[in-house]
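Okay, here's the structure, questions in a sec.
Shown here: the complex without one of its protein chains, the others still in place.
Going in written order, the chains are labelled A and B, and every chain counts its residues from 1.
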Amino acid sequence: MANEHEAANMAHDAGAAAAEAAGHAAESAGMPQLDFSTFGNQIFWLVVTLVVIYWVLSRIALPRIASVLADRQGAISGDLAAAEELKAKAKDAEAAYDKALADARAEAQKIAGEARAEIQAELDAATAKADAEISARAAESEARIGEIRAGAVEAAEVVAKDAAAEIVAALGGKADAKALAAAVSERLKG
Amino acid sequence: MEGDIVQMGAYIGAGLACMGMGGAAVGVGNVAGNFLSGALRNPSAAAGQTATLFIGIAFAEALGIFSFLVALLLMFAV
Partner (left out) sequence: MSEAQGEGLVFHPMDQFIVKPLFGDGAVHWYTPTNAALWMAVSVVAIILLLVIGTRGRAVVPSRIQSVAELAYGFIHKMVEDVAGKDGLKFFPYIFTLFLFIVFSNFLGLLPKAFTPTSHIAVTAVLAMLVFVTVTVVGFVKNGAGFLSLFWVSSAPLPLRPVLALIEVISYFVRPVSHSIRLAGNMMAGHAVIKVFAAFAPLILMSGIGIAVTPLSILAITAMYGLEMLVAFIQAYVFTILTCVYLKDALHPHH
């Protein structure tokens, strides 16, 4: 911006500006890069600069940055290892939990089985006992029925004999009691 | 008069030297374009070759800079 201002001034004062610029151009003809009189100066200051930078870098900056990077690397790999360890622990815990669960399930299964077997056995025993009782009662009833039947047969025989004797008597015969009994028995058997 | 002819020759030479920059432009474009077409075919290999790309561009571009330098020398140093 200063240049523009200057330029405007110079445009007004063209003559003086032209003279000055001409002088300036004459003095700066050629490339400044090829002005060998400044080479020594530049090279000297360049070497000073490079030595300073190299010294600062190799003594202070690079070891510091390297140690920071190494620390960070260490921290990261340490954290990763810890995470890995925790993960392994979690896996172990999960496995243990699973195992405990499976054990518990098996135990439950076993207990249930045992209980079932016990109940079955008790049931079987009870059934057997009941069966035995039933059969005993059945036998008893059978015996009693037999007795009753026998009693009935006997009674029927007696009644038959009595009836036969009565019938014989009514018919006017005189029945020998003994022969009558034998005949009735004979008929009843036959 | 003689000085004027020398100066004229220098300016013409400077202009001619600038044609070299066109060659450098073609070269740089060629390098970058071929890199791009290769990178599109195999993008996974491209990342490892960017250094080569820049070296190639630098070599191609340096020649253009040389012609520019010749132009500058003709204009300011001869």
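Quick notes
By our rule, a residue touches a chain if its C-beta (ideal position, glycine included) is under 8 Å from a C-beta of that chain, and two chains touch if they have at least 3 such contacts.
Here the structure is a predicted model, which is why all the values come from computation and not from measurement.
Listed residues A:69, A:100 or A:179: the one in touch with the omitted chain is A:69. Take chain B: the residues that touch the chain left off the picture are 51, 54-55, 57-58, 61-62, 65-66, 68-69, 72, 76.
By the touch criterion stated above, the residues of chain A touching the omitted chain are 3-4, 6-8, 10-11, 14-15, 17-18, 21, 24-25, 28, 31-35, 37-50, 52-54, 56-58, 60-62, 64-69, 71-72, 75.
Note that only the chains that are shown with their structure count from here on.
Our note on geometry: chain A versus chain B, Cα centroid distance of 70 Å, whole angstroms.
Of all residues in chain B, only 72-73, 76-77 touch chain A in the complex they form. Contact residues on chain A toward chain B in their complex (touch as defined above): 29-31, 34.
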